[in-house]
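Missing here is one protein chain; the remaining ones are kept as they sit in the complex.
By written order: A and B. Residues from 1 in each chain.
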């Protein structure tokens, strides 16, 4: 059985990565090239010129058409050659085209059966372009199975150890989490009351013009949806104002946005970011939070890559499934169900 | 079937690379060491000391003899040990010696059956040490099957795309090439008339004291001879003076010199250079042309290496054989014939 479903949408790139040059990127073991057409819409193809096998991603985009950089073959967005200097191209073999859509500031691609691709199933991002929200994020390439990142994000007790100086605090370990699973969603949540805010959240409070030296309530609501999106509602409120339900004037409330895309079976593209619901117009604050989050999330990378190396070295060893792992275990159950359904048909 | 013939001469090094130290280099999957003997002549051996397997290329040359740098074994140019401190060496196993010759500014090696090596078959280089000619060149290591470079050089339509800012121009694409093949030679040629000269050729015209802003005739005559030499007559003449046949006073005429030597099945040593038949004593011009050509030819490397990566990833995919590919296709036909002949015997 494979390690990921393919009849689904994955984030392939951040919108700003795709300018007027083609972008080569492997997604779910498929070597792809992405480019923008004349109307700005995105196309995705196999990164293979049918003429001599050159990577189309080394080419250029001319008036919205992808041109091979080796001998000038012009490729259509459907994978059929449009033209080539001095050649009749009708008989050229087609390359595979992949459904691709730009939405919510990302490029989404459907690596599986194109006939089944439905843009309506791209998960809505309510914070995108909303006047109450601001977003900043980035991309990491990680040499680990994408599911190790899902595990990581669905069990935040690791914050106490991996991110001790920023968002970790012993109260996370001390507060049990609660995990629920419906057919296609797994939620694990933790609510902490009357605790000190750790450094990252103290800075966020100050960024929102709130006192940072008073007790807070803190929440973490991790929500996995397949194939590999983890949205985490996070924040702190001054204690005594209702916690998660406190009015915006007494809290800092954000959503950690995670799109985790398999590159290969043991490597991933990790799109991370934070959508916040305070001071949305403060661009300096956006940059500051983005930098802080980028630094924190980079702390996970060595751990995951060396965890992957260990698992590859000892493939026969089972892992423990503790209560704190229930989120990741539930997420893998959903993933396995999706893969099995694809395999059956 | 292998990817290259072995009963033939390949260029292994430029003469100036081989000073008074041994040179280790893999040629046609054989790990070799080259060195100069007392009379300056070249010897080539397996890079393996029969004592403990140390690479002889880490040793030194003492009075024209190759001495292992580990324990002082002195190796003869025939692969038989000459001496070793305190040892009788008569029973030492021999290592393989390879025919090697220095000629035309290069070191040539014969990787196959030594009994068949005939120095008379080393291809003549008429430009070498000729008073009317000057030469400059260099060496690139390329992680691609050497035949991809043959293809590249036998189809110069790629200049329009890969070398757009130097030697490329749309007229190359617009002018059909003509390809002819005899038993052991493939020639593909293109003649363009009354066109603007691209930047590289404008500079060459100026270097020869000619106007660079007038229409020119341009020619490209690519000549493949096995195993993997591609000589390309190139140049431009002021239009109206006879083109390729114009007198030297109205043109710039050069030969692109390409010796392409397999290192392994998917890597190569690419010896490139340009022999020019104008201003042969102008060493500054030689350096300038060499630098320009080196920069232009380096533009092919990423393309070929990533093309190779694509072909290795999709080995089952056939490549198109268009009219522009006739030169490369013909060259591979000759190569395959040579390999088949070797395999048969």
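Rule of thumb we're sticking to: a contact is a pair of C-beta atoms (placed from the backbone, for glycine too) under 8 Å apart; a residue touches a chain by one contact, two chains touch by 3 or more.
A quick note: this is a predicted structure, and the numbers were derived from the prediction, not measured.
Asker: Which residue among A:25, A:158, A:218 or A:277 touches the omitted chain?
Answerer: Of the candidates A:25, A:158, A:218 or A:277, A:158 is in touch with the missing chain.
Asker: One chain isn't shown here. Among B:71, B:143, B:279 or B:337, which residue touches it?
Answerer: Hidden-chain contact among the options goes to B:71.
Asker: Looking at A:17, A:102, A:173 or A:233, which residue reaches the missing chain?
Answerer: A:173
Asker: When the complex is taken as a whole, what residues of subunit A touch the one chain not shown?
Answerer: 151, 155, 157-158, 160-162, 173-174, 176, 302-303, 306-307, 309-311, 313-314, 317, 319-320, 322-325
Asker: In the complete complex, which positions of subunit B touch the hidden chain?
Answerer: 31, 47-48, 50-55, 58-59, 67-72, 84-87, 92-93
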